[in-house]
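The complex is shown incomplete by one protein chain, all other protein chains being positioned as in the whole.
Per-chain numbering from 1; labels A, B and C assigned in written order.
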Amino acid sequence: MPESIGFIGLGIMGQPMALNLIKAGHQLAVYNRTAAKAAALQAAGARVVSSPADAARDANVVMMIVSDSAAVEEVVAGKGGILESLRAGALVIDSSTISPTVSRKMACLVAGKGASWLDAPVTGSKHGAEKGELTFMMGGDRAAFDRALPILQVLGKKHIYCGSHGLGLSAKLAQNTIQATLLEVFCEGFVLATKAGVRPETMLEIIQSSLARAALTDFKAPFIFKGDFTPYFPLKLMHKDLELAAEAGYAQGVPMPALAAVKEVYMAAKAQGKGDLDYAAIVTFLEELAGVKVRT
Amino acid sequence: MPESIGFIGLGIMGQPMALNLIKAGHQLAVYNRTAAKAAALQAAGARVVSSPADAARDANVVMMIVSDSAAVEEVVAGKGGILESLRAGALVIDSSTISPTVSRKMACLVAGKGASWLDAPVTGSKHGAEKGELTFMMGGDRAAFDRALPILQVLGKKHIYCGSHGLGLSAKLAQNTIQATLLEVFCEGFVLATKAGVRPETMLEIIQSSLARAALTDFKAPFIFKGDFTPYFPLKLMHKDLELAAEAGYAQGVPMPALAAVKEVYMAAKAQGKGDLDYAAIVTFLEELAGVKVRT
Amino acid sequence: MPESIGFIGLGIMGQPMALNLIKAGHQLAVYNRTAAKAAALQAAGARVVSSPADAARDANVVMMIVSDSAAVEEVVAGKGGILESLRAGALVIDSSTISPTVSRKMACLVAGKGASWLDAPVTGSKHGAEKGELTFMMGGDRAAFDRALPILQVLGKKHIYCGSHGLGLSAKLAQNTIQATLLEVFCEGFVLATKAGVRPETMLEIIQSSLARAALTDFKAPFIFKGDFTPYFPLKLMHKDLELAAEAGYAQGVPMPALAAVKEVYMAAKAQGKGDLDYAAIVTFLEELAGVKVRT
Partner (left out) sequence: MPESIGFIGLGIMGQPMALNLIKAGHQLAVYNRTAAKAAALQAAGARVVSSPADAARDANVVMMIVSDSAAVEEVVAGKGGILESLRAGALVIDSSTISPTVSRKMACLVAGKGASWLDAPVTGSKHGAEKGELTFMMGGDRAAFDRALPILQVLGKKHIYCGSHGLGLSAKLAQNTIQATLLEVFCEGFVLATKAGVRPETMLEIIQSSLARAALTDFKAPFIFKGDFTPYFPLKLMHKDLELAAEAGYAQGVPMPALAAVKEVYMAAKAQGKGDLDYAAIVTFLEELAGVKVRT
């Protein structure tokens, strides 16, 4: 059933997601801080509006995917934010990766207007957004989850209900902690082996013959071996997510020593100007420290 | 073609490996520091001898798998060591996980007797040893590798030639660095998500739907969820391998910050009495720190 | 010259500071969230009020020292906060240790009322607060610093002007990073030496004969040797400051690997129930990991 959807945030992920919603027959009012990015959506039939409030005004569903906690707070509660116009009974789906604490605060504000809130961060990168093959990790009321499902099935293949408000984000941050550390230590191991004299292809064959075989390293190894760091997921965003995970660990009293160490490595790589490259460029930082290249 | 093999070290890995060699028709002279462990081999047809030198005396091939660098040095160059009797032209295959530097020293000593040396550490744990499904990572002369291959095909499915002396070990240490860190950070993530309120099964479904999916975590998760830490690979041995990897990083000038952090976690878990459990028991150390249990 | 001062926050530090201001002849209107803590101040001549706004209403100077960023935001901009009543021309001095970013936001809000803001965190613990021997690290306009000086000279011996808004806090967080890490690594070293068999007094003599001699370790060693962890500065507050330092490092793009590692140790100690002890109790966490006690 076609819905009237306000869509906020047309970045690397938001743009293909919004296009897929239009293709599925929904009516979209789109807003982006940088207006120019809305052109493709307008061409596809979206109505371009000039504030989050305008996007939300006539919408049954508001969907957003913006850069960080501050941006979400601005979109929701800032001047021209959705709180100014949100309909009672509306559903707000936030796919931004932000602090679970901030997300819960937004859920409260939205509830004050008689609307529902879901945290619904995604994995799958730009590629998954384009193909409608994202995985959604979702937190909020079960009824809101059920209502969101038909819409989100256009955008992804997996929609995992994680529990109450914020738990979609908690799961996402745990997932990214594992993913970012796995890639970093994969690179540590490859730099060690390469500097000793083992060929990278040989080392990869060993990893792929072992329990350490991971989908991530199968996927990233060829890019690493070629030195191709075109961003699927920019290093600076991975670093941001690791900072959120560390803050979540602090808030929940969970010591995370591997995360703590690895976060500083991504930080250092970002400080060396690698923030806009794919996060697999972490290998180049380790290579520079060790004076060796993992290339085939 | 049946070979006359001296086999030294009948521990958790050595015992099934030696049995598989006997089943394949080879003639074995076996030695173990603790003589009692040789009984099963004797029953299977092995000749039990009372020193490494005796095991090597009439052997074309000497195979060994013992606990650490000091043990290998003792077996090779100590009193009653194989250097006392090793035949010119013999091949020594060492499947112990030890320092690449020590291994290269042994290769030199053995070369002084006109014999060849291969470092040939394995992955696959006890299970793989029993089924003959180990993976061998091998360093040394290519000709020695070729000669060893028919024998080792009885014991494993993959035999990966890594290059000159010590490089099998370098690859193994890199592999274990990745594997041990992957498991530790998997546990960090699960403790974080669980303490936030996400169910472990839900978190596992998320990981398995993501690029972070790894054979290791698919395999270990059910044991972690049940709290079953029967040792496939004891935590204290994983810790030992991480120490060797750290020393290799030092020797080669490769900074390894994730390894450094994770090694201390395994160390702390070992110091808390978990050394003889499977290394997946690292989760219980993190659980105790955070005051939550990742159980289903 | 006696001033009319609104004083907010009567905790372990605030109570003796407020008393010293009264002794110096200032007129105080005091507020504390838990009203009972105001009794001693009332007995000493302070007027007890029931909101930050009431404390600020007639004040030329508002001073506050509360627990964290959220508490400062509440005192300033919450319901009954000082923004409701703050006079144009007033000076607000905040001695809380909080996020520099939040502090700068408060400075803006206060400037909107025509008042001035100084971040003025302290070192010196409860003892220094009682004796009027604190060190103040201060950020804000130079004129505001000059105006605050006569008042703060009652409370401390050193008042160091660090620059613009937030820089007093930046300096404080850097200082605590150094102090907390110094103590933690002092304990690591003592646990290592003690477990090897060196007597702690001998080890202390060595440190005190070396360049590693620090005022902190001279001061803390006797307490550590006796196992006396009566809180001068509670471990949980040190951990909070380390988290703020880590967030500042993130915000400014400064990798801080030692801080990252040490913060997780304090976190783990806090999770083990040591949060209300002095932060020197970090030694007991390391002792438990290593199975040895640094006692004389």
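In the analysis below, contacts are C-beta pairs under 8 Å (C-beta built on N, C-alpha and C of every residue); 3 or more make two chains touch, one makes a residue touch a chain.
Everything numeric in this text was worked out from a predicted model, so none of it was measured.
> For the chain that's not shown, point to the residue among C:110, C:155, C:193 or C:281 touching it.
Answering carefully, the residue with contact to the hidden chain is C:193.
> Using the definition of touch stated at the top, determine which of C:29, C:107, C:256 or C:281 touches the missing chain.
With C:29, C:107, C:256 or C:281 as choices, the missing chain is touched by C:256.
> Which of B:104, B:195 or B:263 sits in contact with the chain that's absent?
Touches the omitted chain: B:263.
> For review purposes, identify every residue of chain A that touches the missing chain, sorted by number.
Where chain A meets the chain not shown: residues 257, 261, 268, 271-272, 289-291.
> On chain C, what residues meet the omitted chain?
These residues of chain C touch the chain that is not shown: 100, 123, 135, 137, 158, 160-164, 166-167, 170-171, 173-175, 177-179, 181-182, 184-186, 188-193, 195-199, 202-203, 205-207, 209-216, 219, 245, 248-249, 252-262, 264-265, 286, 289-292.
> If you put the missing chain back, which residues of chain B would it touch?
On the side of chain B, residues 243, 246-247, 249-250, 253-257, 260-261, 263-265, 267-268, 270-271 touch the unshown chain.
The rule is short, and it goes like this: only the chains that are shown with their structure count from here on.
> Which chain wins if you rank chains by how close their C-alpha centre is to the centre of all protein C-alpha atoms?
A
> Can you check how far apart chain B and chain C are, centre to centre, with Cα atoms defining each centre and the answer in Å?
That gives a centre separation of 51 Å.
> When you check chain B against every other chain, which residues touch at least two of them?
Those would be 257, 261, 289-291.
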